[in-house]
Each structure stands twice: as structure tokens, then as C-alpha cells.
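A single protein chain has been removed from this complex, and every other one stays in its place.
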Amino acid sequence: MDAIILQILNGLDKGSAYALIALGLTLIFGTLGVVNFAHGALFMIGAFCAVTLSKLLKLSHTVIDETRTDFLGNPLKVEVPYVYDIFGQSTGDAIIDWAVPLSILFAIPIMILVGVIMERGLIKHFYKRPHADQILVTFGLAIVLQEIIKYYYGANPIPTPAPQAFVGSFDFGALVGFEPGQIIYPYWRLVYFTFAAVIIGAVFAFLQFTTFGMVVRAGMADRETVGLLGINIDKRFTIMFGLAAAVAGLAGVMYTPINSPNYHMGMDFLVLSFVVVVVGGMGSLPGAVLAGFLLGILESFASMREVIDIIPGINQVIIYLVAIVILLTRPRGLMGRKGVMED
Amino acid sequence: MFGLDKKDASLLLIVAALVAFAPFLLNPFPEGSAMAQFNAGYPDLMQRFVIFGIFAIGFNILFGLTGYLSFGHAAFLGVGSYAAVWMFKLLSMNVLPAIILAVITSGIFALVIGYVSLRRSGIYFSILTLAFAQMSFALAYSVLTPITGGETGLQLALDDPRILGSATTAEGNIPVPGLFGLEMRDSAELMFGNWVFTFNVGYYFAAIVMLLSFYLAIRIFRSPFGMMLRAVKSNQQRLNYTGLNPRPYTLAAFVISGMYAGLAGGLMASMDPLAGAERMFWTASGEVVLMTILGGVGTLIGPVLGAGMIKYMENIISKINSDILHSWFAFLPDGLEDLIVTMIYPFIGKGWHLTLGIVFMLVVIFLPGGLVEGGQRVAKLFGRKKADETKSAKTEPAE
Partner (left out) sequence: MGLLEVKDVNKRFGGLQALGNVNLSVAENSCHAIIGPNGAGKSTLLNCLVGKLIPDTGSVMFDGQSVLGRTPFEINQMGISRVFQTPEIFGDLTVMENMLIPCFARRDGSFALHGIRSVMSEGELRDQAEAMLDDVNMLDKRNMHSASMSRGDKRRLEMAMCLVQNPKLLLLDEPTAGMARADTNNTIDLLKEIKEKRNITIAIIEHDMHVVFSLAERITVLAQGTPLVEDTPENIKGHPKVKEAYLGEAA
């Protein structure tokens, strides 16, 4: 029992990332009808927003500390981050420590900007082109974006730790009444899951309860009719693209403490997120979230030693296997609507 | 000629001539000159030109004719490579049985994957093929290690059984692949002043195979079968209501293009007898898509051009470094020189993927017909009459 709960918990953080990326992918697909292969790159850019901010916060200048000397007896030179000068040492330390959560504020405007530029500058011109062309041009864009990141940040993963308060694990099992020591869960993963749940909830609430969201949902159902009503859906769709980019970016920001970001992380997640979208059903938002968590948890179950002993290698292929089975038995995915992407 | 009409026959002859004289054409600069780094006439690279040409020609039969975009074609190339290396290990170092087995294995593999994937179309088909290829990659990397060699890849060893042939050479080394005594790695060099031209057995063998594949592709394009495939792309509904079943046509195209990929994989293993799982990774599948699009999807010559172009860029651009850049722009004032070098630097050396991505995007946006369409447009700029000639020579293959 506790082993099962542990695996479910382990699956949640990866599932959260899949769900957040897939949500944006399917939002873009549902509203704009565009298959965006560069969506993984947005996730990656988000992660590098966190890297950038924590680097920026650590920018420092050299100060000579007269009170101390180095081993040669000269006055000691110390690197003092600029944040110390502004906020004082203790607040400054706290800010540096909280770089990753703070990056959320930093990443939102950047991601929306990136999203809007991408939509206005490139994607817009591909609405009427075949899906194959959309896949190809966004695939090209993904290569370009990741190469740019690689150029500036190098090819190696850059460790970006979580705030001290969230480093380490806690005994989840003991909390809910199991034997202590059986279900140990890292704090940050819980934070990530909660964060993802909040974002997903916010996106759904936004689409459900605002007029803007209503129009977007109507547009997802029938774009032409909404256009005929005299509503400028193009503008709304641009905003939608920015929003989807922000969601992917935030997923990336918060993922940095779990996996040190590298330039190809976007592509790694993209392939799986696409599978998630397809399993959930193209254009279905609840489907994307459901499939994201489902596949994340399945993947973590398949990685159990007991399972691998029975079916070797299953952890490597489980997601693809599930995708193949679902696509063949339920062509529209778990919750797909009729008439979406059916030739 | 060869059952081709005049235009196709001349296209084939032109390609044959280019391939035959490639060791000269690709080495236009004398050794030791500043431009020598642009020479591409060394065996390893030339082999890759033709082998990836075969891969792309086959991919184009599927994507170019039927419009089904497979994102998992590298799996077939990988399977072909493994099959060929196993043939070297178990049977003999002759490349023919290895290549034949590579083609058959990948064909069977493609039949299974195609049978399942082709039940869906559009993006779903792309995702299914991607899923299968990624699965193959993951399995080859981990569980199937006894067959695939896992992370290290499948290599020849001194204790291979090799039924028809010796386990080791007289000197105690592992024998090399050959064709009835001709070793693939053998080369002849021709010195001509400062020019050195290399004629490699492996290259010419692969080139002949490529020409045969190209010829077969022309026949397929011009056949009723090819016409049906284009009809699949154009309007499947009409095809259905015209009494034709699209499924076996697309499956046949899928298997044929899978066999082309397997052939390329087998040749790759014949040039250098090892095979690794990374050949099946989805970026490798993406690469053949890039080649086909860059050259001109659905045209005969396009994929060959695209494959050559990308492999050339990969080898040449990635070799340029900042010293070379500085030497090129040394004639400029220092500040300007540095500025230009700094501007170009991200696009060369390790940054060649960036260049590739940008070129690819530009092609998709502005030149959906690839280099072939670009050629036509350029030709159009040069006078009416000339344009007509070039157009007929180049658009016809598209039909």
C-alpha cells in the first residue's frame, strides 16, 4: 500500500510538468489550430529564466574588507552581490536563496512577450498552411531557440537549487498515519505539484468564468461562427498564445530544482508532452491534464523494481506503449472531441 | 532509355555523372590552400553524402508522394545497421548478404510499424511513428543490449563465429567489410600538382547502390503506383469512392521507404562495421525530414540535394573556428574584423545546428518547394527561354 502511494507521489511531479506543457499545447492547438513543436522550447526558456535570475542576483562587485586579511596579510577582497547593497545582507541572502520562486515574477512578462512575438512574428502566417508545414516550421524554431540557449549557457546542465527551506524530504507516510520511514517525499516536489495544481486551476477558472475565456472556448468549438459574430478572435488568440507560453515557462521555472536545466530539456519533454496531448485527446483541456498525470504516474509505477523484474525495460517504453494502445482503440484519445484533426 | 522518358533519363545521367566525378568536383581547392577546408572529397564524407541520399530518397517516397509525415524513420535505419553488423559477425565480411539482410529486416519491421501506424493519419500518424521509434531506441539502449550492444553499440569482435570466412585476419586483426576481395576502406589516390583526389571503394560501391535506388525511385514516381500515392495525398475520400483502397498503397509506400532506410543503414555498417542506438534517436528521424524538405519534397532530385547540403554543412561549417574567421577577415580594420567575427561566430563550429535551424525555417517559410523551387525561381530570373528549359527539366520530376 505505501509502495503504491509512494509511486503515485513520485509520478505527480513529472505528471505535473507533462500536464502543464500539454495544457498549453492543446490550448494552442484548440484555439489556433496550430501544432506547435516549439512548445517544449518555451518550457526550456522558462527554466533558463530561473537560471538567468539566479545569476543576475548573484552579480557582485569586489569590496576590500579592511577588517580582515588574507593569508598574505593583505586586506581581504570580498565579492559582494549588488543585492546586499540594496537590501542589506540578510534580506539579500534570502532573495538569492529564493531565486527560483522569485523567477516566477520575472518569467511571466518574459514568457508572455516571447509567446506574443512568436505568434505575431511566425505562427500567424501558418494558420492556413497544412499541419505538416506547421510542424516543420515550429520544429525549426525549436532547434533555433535551443541552439541560442546553448550558445549563451553552454551544453552542461546548470544546477539551480530550491530555497533552503524546501531542500530535503519529509515523511509523508507518518503524516497520514502509515508506518514512519516508508513514504519519504522531497519538499520541493510537493511544492511543484501544488504549484501545478494552482496554475491548472487558474487556467480553467479563467476560461470558465471570464468573458474572455468564454469567447476563447467558443472559438475552440467553432472558430468561424465566433468570427462572424464580429468578435476579434485573432487578438484574443494572440493573448491565448502568450498565456500558453507563460504556463509552459512557469512549468519550466519551477522544474529547475528537480532537474538541472540544459538546452535540450525542452525537446525531451516535448516528445512526451505530445504523446500526452494525443492520449488525452487533441484539443481537450481536461484530457491533457488527466493524461499528463496518468502517464506520469504510470511511468513511475513502471520504474518500480518489482515491475522491471517482470517486464524488463517497461519503464522506458510504457508511455509510448500506452499511447499506441489508446490511439488504436480510442482514436480521439481519452477525452477528444469529434472532428478535431480527423482527415 | 532504361524505360525512362528523355527528361528523367537525362536527370539520371546527370546525377550519375556528378556521383562518378564527385572526388574531383568536391575537391576543387588544392591542398594547403586557405580554401582547402571547403573540400569535401574525402571518402568518409562522400560516403555519407550518398548513403543519406538513399535515406532521403526513400523517405521522400513516403512523405513526398503520400504526404504522411513519419517522425520515426531513423528506427529503420538503425535496424538495418544492426542487421548488417550481425551478418558480419555471423556469416561473412561480404557486404552483399549484410545489405540484403538489412533491407529485409527493416522491411519486416516497417511492415509491422506501418500496419499499426497507418490506421491513423495526420499528426496522429506522426506521433505514432515517433512513439514506435522512441520505443525502439529505448529498448535498443537498455533491454535489448544482448542484440544491440546497448550503450557501447554493436561492434565486431575477435571471437565472432563468422561461418563463411575467418574470425581474424592473418595478422590477428578483425577483418574489414568487403565485396569479393575488394575492401570497402581501400582507396586510390591521384596526385595532380597540389590537388589530391581520393577514389574509395566503399564510396563507389555506395554510389552505385544509390544510383540504382534513384533509378528505382524514378520508376516508382512514374508508375501507376506512384500516381496512386499522389492521389492518396490529394484526396483520400475520392480515392475511396473510386474503388481504391488507400491502406495497402500507403503501407506499400511505408515499407518501401523503410527498406530504403534499412539499405542506408546496411551501407553505413558496411563502411564502418558498428551500429549504435543513437542512430534511431528521434533527432536522426528529424534530420531526414530536414534533408527532404530542404532539397524539395516530392521532387526526384530534391532529397539527394538536401542530404548533400546538410551533410556538407555539418562537416564544413562545424569545422570553421574563430581563427579561420579571423584569417578571412584579416584585411579589415581590427575593430571591424572583431565585430564581424563576433557576429558570425555563433553560426559556425558548434553552432552549425543554429545555422541549420535558421536555414530550415527560412526554407519552410519562403521556399516550401526547397532548393529545387529555389533553382526554378533563380532560373526564371534569367530570361524567358532559359527559364522554360530549366523549369521543364526540374518540375517534371515532381510529377
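Think of it as A and B in the order they're written, each chain with its own count starting at 1.
Keep in mind that, in the parts below, a contact is a pair of C-beta atoms (placed from the backbone, for glycine too) under 8 Å apart; a residue touches a chain by one contact, two chains touch by 3 or more.
Keep in mind the model is a prediction, meaning the values are calculated, not measured.
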Going by the stated contact criterion, tell me the shown chains that border the hidden chain. B
Residue among B:88, B:109, B:203 or B:249 that touches the chain left out of view: B:249
Which candidate, B:119, B:185, B:219 or B:380, sits in contact with the chain we can't see? B:219
Candidates B:33, B:194 or B:234 - the one touching the absent chain: B:234
When the complex is taken as a whole, what residues of subunit B touch the one chain not shown? 3-5, 219-220, 222-228, 230-231, 233-235, 237-245, 248-249, 252, 256, 399
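Basically, only the chains that are shown with their structure count from here on.
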When the centre of a chain is set as the mean of its C-alpha atoms, what distance in Å lies between subunit A and subunit B? 35
Under the stated contact criterion, what part of subunit B meets subunit A in this complex? 67, 69, 116, 119-124, 126-128, 130-132, 134-135, 138-139, 141-144, 236, 282-283, 286, 289, 293, 346, 350-351, 353-354, 356-358, 360-361, 364-365, 368
Going by the contact rule set out above, which residues of subunit A touch subunit B in the complex? 35, 122, 125, 131-133, 135-137, 139-144, 147-148, 150-151, 267, 271, 274-275, 278, 282, 312-313, 316-317, 320-321, 323-324, 327-328, 331, 341-343
